[in-house]
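Here it is, the structure, as structure tokens.
Only a single protein chain was left out; the remaining protein chains are all shown in position.
Chain IDs A, B and C follow the sequence of writing; residue 1 opens each chain.
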Amino acid sequence: MLIEFNRFAPEKDIDLVLGRLNDEGVLAFRTRSNMNPVIVSTLKVDGLKKLNIEGVASVQRVVEVSTPFKLASRAFKKTDTVVKVDNLEIGGDKIHVMAGPCAVESREQLLKTAHTVKACGATFLRGGAFKPRTSPYSFQGLNEDGLKFLAEARTLTGLKIVTEVMDTRSVQLVAKYADVLQIGARNMQNFDLLKEVGRVSKPVLLKRGANATIEEFLAAAEYVLAGGNEDVILCERGVRGVNEFTRYTLDIAAVPVLKKLTHLPVVVDPSHATGHWNYVEPMAMASLAAGADGLIIEVHPEPEKALCDGAQSLTPKNFTVLMLRLAGLQNSVCRDLAVPDMHLQQLDIS
Amino acid sequence: MLIEFNRFAPEKDIDLVLGRLNDEGVLAFRTRSNMNPVIVSTLKVDGLKKLNIEGVASVQRVVEVSTPFKLASRAFKKTDTVVKVDNLEIGGDKIHVMAGPCAVESREQLLKTAHTVKACGATFLRGGAFKPRTSPYSFQGLNEDGLKFLAEARTLTGLKIVTEVMDTRSVQLVAKYADVLQIGARNMQNFDLLKEVGRVSKPVLLKRGANATIEEFLAAAEYVLAGGNEDVILCERGVRGVNEFTRYTLDIAAVPVLKKLTHLPVVVDPSHATGHWNYVEPMAMASLAAGADGLIIEVHPEPEKALCDGAQSLTPKNFTVLMLRLAGLQNSVCRDLAVPDMHLQQLDIS
Amino acid sequence: MLIEFNRFAPEKDIDLVLGRLNDEGVLAFRTRSNMNPVIVSTLKVDGLKKLNIEGVASVQRVVEVSTPFKLASRAFKKTDTVVKVDNLEIGGDKIHVMAGPCAVESREQLLKTAHTVKACGATFLRGGAFKPRTSPYSFQGLNEDGLKFLAEARTLTGLKIVTEVMDTRSVQLVAKYADVLQIGARNMQNFDLLKEVGRVSKPVLLKRGANATIEEFLAAAEYVLAGGNEDVILCERGVRGVNEFTRYTLDIAAVPVLKKLTHLPVVVDPSHATGHWNYVEPMAMASLAAGADGLIIEVHPEPEKALCDGAQSLTPKNFTVLMLRLAGLQNSVCRDLAVPDMHLQQLDIS
Partner (left out) sequence: MLIEFNRFAPEKDIDLVLGRLNDEGVLAFRTRSNMNPVIVSTLKVDGLKKLNIEGVASVQRVVEVSTPFKLASRAFKKTDTVVKVDNLEIGGDKIHVMAGPCAVESREQLLKTAHTVKACGATFLRGGAFKPRTSPYSFQGLNEDGLKFLAEARTLTGLKIVTEVMDTRSVQLVAKYADVLQIGARNMQNFDLLKEVGRVSKPVLLKRGANATIEEFLAAAEYVLAGGNEDVILCERGVRGVNEFTRYTLDIAAVPVLKKLTHLPVVVDPSHATGHWNYVEPMAMASLAAGADGLIIEVHPEPEKALCDGAQSLTPKNFTVLMLRLAGLQNSVCRDLAVPDMHLQQLDIS
């Protein structure tokens, strides 16, 4: 059960209800939604009578939510959440394409890629400064230097920055430079990290674990929301199915399933899902056709020299072709690409 | 290694080569492709010299194919296979939509559905007369009666018939009525059945097993091709991944992966994959956006009364909406829907 | 609901009840269990009143079984089923080891293996005459010749024969030679084949599909039971999990899970599950420790020359070592190996 108060609710009202829930011996957890205080409790609505809540004037509504994710559910919030990143809106009228290298490798590599993806219509620059690598002997990222290069790229291009944070101890640091904090698939159930990004005032892009059910995915998002951070962007990036020619099985059906269960925006990462650049375009097309709010795509100026995941990175030319094909989908999906200050038809793919 | 002869190759040439392969103690299997005799052998090309094949004039070419699927591979045949069903072409310029009920339940139900899907632009009628059911106590199909109703529906509507065959003993019977023989996902590795449909002159729609790798899928198709039947349509219908809100995980990436590995046409079944009618439309859109040659969709006049899989069946109205949305994709995918004798814009969805 | 009659129930009683169920419009399916006629119906027990069944004297009991498998359930039959193969009992006091080559390759290979496994204490000889192979170009088995060699091996050694049947058209032929008909994992949901072996009077060893849930597995067994054949032996042989160093993930927990849900005996195939001979012994040990009624093990006189699955076959020497280790488990699992006419301690592993 969720008990939502109006935003001017006096603390004593909230304490009163918390106290009565404690008296009943049921769990009660205080958070907020859209500025309103909210109490999440394991009490069912039919136990409501005992709470004598009618007398508490600042209680706005009481909602029963049967799923383990509460604040994240459509049952609690009917309208789509639009995550604002400055003047950009994820989950709104426009489709956003986030693009960039897997890892920030050098200032030159990053700036070159940033200019390229900007010219093609991307609105966000992606790139890892902290890299989760299967082997301790693989390139682990440039750390704060990488973050600085990302910030410089933002200054030069106007692109917003989305980059991964892997450790609770780095959240403040990454938040200083990034516009959106990415939680990687391997950390989807790193609950301390989820709690920590729930406390900052930067949007979070949460990737689905390769093994995670939809319910686990939304329960992970709930950790961030329950911490008070309502700006969560969900990202489908493939699950382990029957894989041989692709790295993971991109679960595109997760897009409409999530759209039904939650109000949070949903983007898709076809690069990590497939692991091969030549399958990125068809899967990007498919994702938008299925209703995704955006894409996150790996682009590298020289994929064959990439320190990480070169096989799945698009060349600038291939990325240009992709953007043109995506533009061709706009009418079919009744939604435009967000390509500020430019016209896609000017792109040169010769 | 595949050794292809020209179509006028004398039997003695073929026997000669077979004999030499036998002398070398390597496996050799005779089949044909596009009317040409072909010998498939485990001999590698570098063992070719011993065969002294230059002297055999009717040998047209020798191709090394390293994958377990040989005739099905792009390495053997570069151009797309177009499967002809009378005047219709699967894998050609047009996208085909096959639609109909999961099971043929009665003459009335079938004919009603047939007229509906025809009116909306479908070119094939699907519907099972023999039903593979998990439980022996579930409805098992109308058998030959069902086939007769399907044939009658063809006569009345001009729709081509695609229906499942489950047992080697029924292949001739089903082939008498159907235009395309469907092999269900559970029978994808029923090798005797694959051999049997390899001997008939009707196209085969082969569904991917829920657990099958792409390589196993193509090796299953190879059984049909090796039997002499070159008209195989592949059908992706979902694999077991991390499923809770959908029945299977639709592996849409299989479409471009298959397109790269094989010349055979690829269609997608979003109904069985998702198990819920409300996810059929986004997954149908996504499949075409990813490059599928067609779709196979469940439609039932009264899904709530269906004897089988009602939850995943579209109502006639929902099917109409779907067809209109698919029509909107035509420009984006540079390919039209095959909707003979009608104009989609005339469809009424009020 | 299952309605069980006593074995002398007059036909008219059964017809009467079937008729009333039909009148109610519910599905009713006639079969038998332990010689008693049984009607399986979708009617729930609370609908029983309408049937007016008290007046039918030959009705012995009515059992509600909520699982999709009915006759196979513990709810219907509390006591363990013991499958008799002549004087041998699967699921009884003794643990049985079935052993032999993957495929019957030649008379010599088979007889040699048969003598070896007999000498080590196996009670059944396994070996495929019809082989389900992923590729049409792989060795497909010796067919009836293979069956004849198996029968000869039985005559010479006294071992019982378990061998696979793949096609409905071969059931009679295989039943003529074999003591136990094996249904392979790929055919677990070949429903026509299940129905066909349900009609013969030979025990059936049913392998779990690599993708099958326990419920699907038992529903497949139900097809055989519903056909009137009560002698079904279940065989766990691995599912697709997270596999790299083993072919499948052997789901040993399936043994106690099945033992709880069903009365049918359960054996395990560690050879196909692991795909590597050196993991066969620990997995065989683990299976018995978990409560399995028997094992089915691949043994080949010269694994490196095997036409099929050599990597997972034990040499005669390794099989001897395995049998000694299994013998060492007898006290721990409170059950002896069935090793007629011999003493395991005489085995020579020098």
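One rule holds for everything that comes next: a contact is a pair of C-beta atoms (placed from the backbone, for glycine too) under 8 Å apart; a residue touches a chain by one contact, two chains touch by 3 or more.
Everything numeric here is computed off the predicted structure, so don't read it as measured data.
K.L.:
Could you list, sorted by label, every displayed chain in contact with the chain left out?
P.N.:
Result for the missing chain's touching partners among shown chains: A, C.
K.L.:
Please identify which residue in A:Asn22, A:Thr42 or A:Gln172 touches the non-displayed chain.
P.N.:
Within the whole complex, the residue contacting the unshown chain is A:Thr42.
K.L.:
Out of C:Ala273, C:Ala306, C:Met323 or C:Ala338, which residue would touch the omitted chain in the full complex?
P.N.:
C:Ala273
K.L.:
Any idea which of C:Leu18, C:Leu111 or C:Ala290 touches the chain not displayed?
P.N.:
C:Ala290
K.L.:
Check each of A:Lys12, A:Lys44, A:Arg169 or A:Lys260 against the chain that is not shown and name the one that touches it.
P.N.:
Touches the omitted chain: A:Arg169.
K.L.:
Counting contacts across the full complex, list the positions on chain A that touch the omitted chain.
P.N.:
27, 29, 40, 42, 68-70, 132-137, 139, 166-169, 186-187, 189-193, 195, 209-211, 216, 219, 222-223, 226-227, 240
K.L.:
List the chain C residues touching the unshown chain?
P.N.:
Touching the chain left out of view, chain C contributes residues 211-215, 239-242, 244-246, 249-253, 255-257, 260-261, 273-274, 278-279, 282-283, 285-291, 325, 328-329, 331-333.
To be clear about the criterion, only the chains that are shown with their structure count from here on.
K.L.:
Is the way these chains touch best called a line, a ring, a star, complete, or other?
P.N.:
Its topology is that of a line.
K.L.:
Measuring centre to centre with CA averages, how many angstrom lie between chain A and chain C?
P.N.:
That gives a centre separation of 49 Å.
K.L.:
Where the CA atoms of chain A average out and where those of chain B average out, how many Å apart are those spots?
P.N.:
38
K.L.:
Using the touch definition from the top, which residues of chain B touch two or more other chains?
P.N.:
211, 215, 240
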